[in-house]
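Note that this complex is displayed minus one protein chain, with the remaining chains in position.
Here is chain A:
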């Protein structure tokens, strides 16, 4: 039976159905890095939906559906780009908040504008606030941007952990992509080298992350603005001898 909290419980709102317990439609890793005077970000276009069993209302963790054209990176204002992994509907909610924020910022019409640092900190406040209410926005966000020649790259998690770095990743990207970036990232990457590095990371994620989809987008943020390139696929190689008979060396019946 689903846990029913008494009405006057201190643990958040009235009943469980109003609190986020688990995400339904999720996107996987986002990887981003600084290069020269700009930022590059990559994310695949996959979203996968969790199936639900009807007994006990507990989720079964098998994939029910895959969406293949989910845009998980969006430009924010003039200077920033936001990439998200995790619950897609929460990402859309965040985009609504940010839309309103940028709208009011533009309405001042006074030559000042919110830069990536301000947006990053605003998001941190929002995520942390929701976490405190036990109703998190189930996302890991990457916020990158360039303003007045200064590049900025930061990340916020669903519990409000935030920091800035030269290269960041969410989810599986932290385990699979970051080690590559730590080895091979350096201060003066060119655009081509940056893309090659990101593709290397995305390829590893494609091979090893079961929720990855072979359709990725690369986004570039410069002083002039944000460009999100058309989606494309990575070449993969499946003819490795180990793949041909994967169970060859395994002991046991499966």
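Rule of thumb we're sticking to: contacts are C-beta pairs under 8 Å (C-beta built on N, C-alpha and C of every residue); 3 or more make two chains touch, one makes a residue touch a chain; residues count from 1.
Here is the rule we go by: contacts and distances are computed from a predicted model.
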Expected UniProt protein name for the omitted chain (select from "Proteasome subunit alpha type", "Glutamate decarboxylase", "Eukaryotic translation initiation factor 3 subunit H" or "YEATS domain-containing protein") would be "Proteasome subunit alpha type"
Touch assignment to the omitted chain, from A:25, A:73, A:88 or A:114, lands on A:114
Residues of chain A touching the missing chain are 108, 110-112, 114-115, 117-118, 121-122, 125, 148
